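Note that this complex is displayed minus one protein chain, with the remaining chains in position.
Naming follows writing order (A, B and C), and every chain is counted from residue 1.
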Amino acid sequence: MGRGGRLAIIGALFAVAVGLVVFTVMAFLRSSPPTVDFTAGHQAGAPVDLTLQTVGSIGTGIHPSWVSYLTQTPGGQWVHTTLWDLPAHTRINVTVHQYDGGSPLRNQQYGQVTGTIGDDAILNGKSFTVINANNGNGVAHTFAIPTLGISVPLYANNGNGNLCAVAPCPTNSPHNIVRFSFMTPGPGQYPWQCFLPCGLGYLYGNGGPMQTIGYMDGFLKVVA
Amino acid sequence: MTTEPVAGSEFIAHEAPTLRETSEEIEYEMRSAEGAMWTGGRLVIGIGAFFFGSLAFAYFYLRSSNNEDLWRPNHITAPTGIGAAVFAFVVASALLYGYGTTRLRAGNTLDWEVTGWVTVLGGFTALGLQVWEFTQLSFFPGSSGYASCFIAWGVMNTALILGGLYWLETLLARWLRLRRAVLDDGGPARSTMPVARLFRANLEGCWYFWGFIAFVNLVFWVLFYVI
Amino acid sequence: MAIDTRESVSAEHSGHTAPPVRPTRRRPGWLGPHLGRALVGAVGGYAFGHWIGNVIGSGYINVQGSGQNDVAIVLGLSIGVVGWLAGAGMLDYPLAKIAGREPLPPAPSKSWTRYLGPALDHKVIGLQYTVVVLLFFFTGGLLAMAIRTELLNPTSHVFGPGTYISVVSEHGTIMMMMASSIVIGPLGNWLVPLMIGSRRMAFPRVESFSLWIFAAGYLVILAALPLGGFPTGWTGYAPLQTQATGGMDAYLVGFAVIGIGMICAGFNLLATIINYRAPGMTWSRVPIFVWSVLATAALLTLATPTLVAAGLFGVLDRTAQTAFFVNEHGGSSYLWENLFWFFGHPEVYIMALPGFGIVAEIFPVFTRKPLFGYRIAAAGMIGVALLSFFVWQHHIFQSGINPDMRPLFMLTTELISIPTGFIFLNTMGTLWKAKIRYEVPMLFALAMGFNFLIGGISGVFLSDVPVNVTVHGSFFVLAHFHYTIMGGLVFAFFGGLYYWLPKMTGKMMDRRLGKWHFWAMFIFFNLTFLPLFLVGLLGQPRRVFEYAQNLQTLNDVSSVSAFFLGASFLIFVFNFVKSIFLEPKPAPPNPWNSLGLEWQTPTPVPAYNFARIPVVLADPYHYGTSDGQAVADLGPRTLSLAGVVAPAAGALDAQAVTGEEGSADPRPPIA
Partner (left out) sequence: MNGGGETHHFRRLGVIWAVLAVAFDLVYYFAIGPHVPPGTLTSTASGAQFDFNILFLVAFPVMAAVWVYWAYALIVWRGSKSDLAEPEGGPKSRGHLGIQVGWIATTTVIVLGVFVFGTVELIVPAGAGGGEGPSPIWTPTSHEVLPIQVIGQQWQFTYRYPTFGGFESRQLMVPAGTTIAFHVTSLDVIHSFWAYQLGVKADANPSVDNVAYTTTKQPGAFTVRCGELCGLWHGAMYNFGKVVPKAQFFVWAQSTEHRSAANTKNLPPFAYTYVPDANGANGGYYPDNVDPYSKVETYGATSPGK
């Protein structure tokens, strides 16, 4: 084989190798759940309704046994994501359909409702400020935005009930409805997460879904 | 009489021979190779020492930390009978092999062969017992610091004995192929054939390594079963 | 055709009939061991291991809860590595040995394809190492630019935080793995036999094994990304390690695999340097680079087993559910920190010493002066290697472990700066009244001195416990070790590459492009990392995706410079491709007019390095004298002239052999 041919083979092999590496790296870097847009057509001053549900196991995808939040788009579709575009300085009315069973909190500090408008939240129509997670059904998850001081515990369903195991859950499954409101700050990206160790099968219950965007963690992407 | 082959022929067997090795050059490289065997044999022990030293460190660190009083609740112990058997087989094998090596130095080839293969057998028995012990544990791996260290010890000791067995077995197998030629050249203890010289260097390294295996087994037998 | 005839040789001598020699049947080339077969073996091994892991582990409670089977991942990766090694032909001889067979010589080849398969020639392995190391380096470099992209803005994000942490961890781990071998692998393997006047390595199969397992480590650590990444950084602190998702297994297996490669590489180099020095190559004549390799190899061989053991504990915690690092079950989160840094600090010097060696080797050549303080340089390297085992707790000053031991570790850490500082004594002394030629290798060596001074002095700040309270875990540390590893080792490596590539490839690198590469790399390296000292002092912790608004300017300067720094390597790649492949300019055997023994060989260096075993007459640093003394006698008629080998004629005659030309080799087999 001539020198040119050899060079061509080396070059081609090298290009393929580099291509594979770059492809692997970029495929990983770019993977991200979709973002639900709540700003399109939003009128200044009008509150935004944000409807979520928490499910005990997502049932599909690469991690079917993980717990997760789901988001309802303004069009009424349930999407498996935790990223939202929200308008700045706007009242957000959050409704969470909580379908999961519960347990005590790792730190009962997060049994308090903080940072919401009125410093309370409404569980199935009743206002509350503290849940003792060591009693009753316990807490299933919390919705917390640490940098804004917001934290709301989501009361659990009775674990002996016939809990929903698919996502999105049918509304006839046992569930609690938690409502609360908060004001978005200025533009920026604000992380939110759950503080209940709900990553089943992980040390301290804080692995897996607890450390993956799209499951128990997400961003409020507040835009001007 | 000097019709030595091309320098570095193992790398360039396709090239036409150009130069011949002088007997001095052959002797020089021979001594280097013997020295490398010697160095390598000792280095393997050094590597093993740091490897098992890490386990010993973990053992004593967790023991002295005794977090949540869970170093060793109720003084749990792995099956002492199996442990003692593993220890006995390993030490007996090493001693036997050492005896065989001294016999070989004295020129008695058969003794070395017999003790060598018996050592292989003993080593495999120890290996089997060590693995079987995993199925006989009365504790869960994550239930205490002791349990954790013991699981790691089982894995590491399996690897160690396997390594020693591999070394010994390859030595014995090589010997079977060299046997006749070396015996005709004055025997393994005196033959000046290169293969025989390297064989001796290798043999000594292997015997040191078995001594190391026995030592490690002694130390950890005391740590896990006695105290 | 090389046929192994050792057995028949003995038989002939003894007058017996030779046992029938098994004819060596060679498979067609594409079936033989090579890169492609290794890849197939890796994929097949992974699939097989994964299947076994699923059989074993699918019933475990944590596997059922999380849907993540670490047993399957660990077994998949481990058996994948074994498959890779088998495909590369690394297991052929070890398996044949069980049956007592002697080694088969490798397929004869002068074709370039010998670079794609197993090799016994240390020069082939050295070049293979060069390619793999550069692959590591450029992958890690791309990830570094991803990190700097994310840090362009304090609050809005290009990547998700999970992705970002994985990128940071992947960058750190890949670079640390790379840096452990960047000099030892390519230059150490290629040069050490030539420098000590040997025709071979002591254990070329072990050497080749270290290369292939090192390459396997690359695939394993890259596999961490599709397995979900890992969140711990290169330090892998437990119990976060125990908690993490599947990518963590790739970290643990990958580091163990690389660790085995490091042990093998160091083992072979140690045995070679100690035993294969040419007659007359006394310890006081050994080139300083070989001293640095010796010290590094000792660290590689002895410190790395601790990493492998720690990795084993980590794997057991994640698969067999032991509790080494879980406080609540009788383990200790401090245990990993201790074990890891007990390896990790010698590792730091594994990444510094070879750089010193290269610089001390380059300085005399381009100043035309002897190396100043040769003995002290060698002693310094050994001193650093010894002391480096006693400093590890300075990484965990604020952790609450042994707080009363902090003054002791502060002392050992600061003491180690004394032998480390010898490199400045050597280089400064060598510069005195010199005649400095500003060739590309010299520029890199000078830059290494500049950068390492900043890195080394900032290290003293870090070792001071009260100051450490502020700077520990901040970008100050990050800037410090990038100055020592990137500014020190990587600069030295590229200097060494420009210096030795003419010998390694037989082609001259383009001088002008080399200078462009140097200046771009030097300026943008400093612009990237100097601001980060300030960023760290001003309170930015490492590995964060959000930082204070007021630090954006400094971060942006660093980020933009980082992109230019990355681009500077394109000049190198372009120079390399142009000078080696496209417009090759043949290099003279000794283009720099160096006295080093490696430069006295013809270019290209023959497979056997030296036609005759050289007799070394002097150290390679007697520049500036007019006595015209040769470094070595390359064609000695008898070695005994050098008074090194007593003639052993009788013994040798007794075993002399007649046989076909080139077919019988009474010299020792390669074990």
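Note that in this section contacts are C-beta pairs under 8 Å (C-beta built on N, C-alpha and C of every residue); 3 or more make two chains touch, one makes a residue touch a chain.
On a predicted model such as this, the values are computed, not experimentally measured, just so you know.
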item: Interface partners of the hidden chain - shown chains only, full complex considered; value: A, B, C
item: Candidate in contact with the missing chain, chosen from C:S198, C:S292, C:S474 or C:N575; value: C:S474
item: Options C:G57, C:P239, C:G266 or C:G314, residue touching the unrepresented chain; value: C:P239
item: From C:G32, C:G100 or C:G421, residue that would touch the chain that is not displayed; value: C:G421
item: Contact with the hidden chain (one of C:P94, C:P602 or C:G624); value: C:G624
item: Touch residues of chain A, complete complex, unshown partner; value: 101-109, 111-112, 114, 129-130, 132-134, 146-147, 149, 159, 191, 193, 195-206, 210-213, 217
item: Chain C residues touching the omitted chain (full complex); value: 61-62, 65, 161-162, 164-165, 231-233, 235, 237, 239-240, 243-244, 321, 323, 326-329, 333-334, 367-376, 396-404, 406-407, 410-411, 414-415, 417-418, 421-422, 424-425, 428-429, 431-438, 446, 449-450, 453-454, 457, 460-461, 463-470, 472-474, 537-539, 541-548, 621-625
item: Contacts of chain B with the absent chain, listed as residue ranges; value: 67-70, 73, 140, 142-143
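Keep in mind that, in the parts below, only the chains that are shown with their structure count from here on.
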item: For chain B and chain C, chains touching each; value: none
item: Chain at maximum distance from chain C, centres defined as averaged CA atoms; value: A
item: Inter-chain pair with the most contacting C-beta pairs; value: B-C
item: Interchain centroid distance [CA atoms averaged], chain B/chain C, Å; value: 27
item: Chain centre separation in whole Å, for chain B relative to chain A (CA means); value: 55
item: Intercentroid distance (Cα basis), chain C paired with chain A, Å; value: 43
item: For chain B, residues that touch 2 or more chains besides their own; value: none
item: Chain A residues counted as touching two or more neighbouring chains; value: none
item: Chain C residues within the chain A interface of the complex; value: 61-68, 112, 135, 139, 142-143, 146, 155-157, 159-163, 166-167, 222, 225-226, 229, 231, 239, 242-245, 326, 581
item: Chain B-facing residues of chain C, complex; value: 1-2, 6-7, 10-11, 13-16, 19, 97-102, 105, 108-110, 120-121, 198-200, 202-203, 263, 267, 270-272, 274-276, 279, 301-303, 305-306, 308-310, 312-313, 316-317, 320-324, 326-332, 334-335, 338-339, 342, 606-613, 638-640, 644-645, 647-649, 651-659, 661-671
item: List of chain B residues in touch with chain C within their complex; value: 1-15, 17-19, 21-40, 43-44, 46-48, 50-55, 57-58, 61-62, 65-68, 70-72, 140-149, 151-152, 155-156, 166, 169-170, 172-178, 180-182, 184-185, 192-195, 197-198, 202
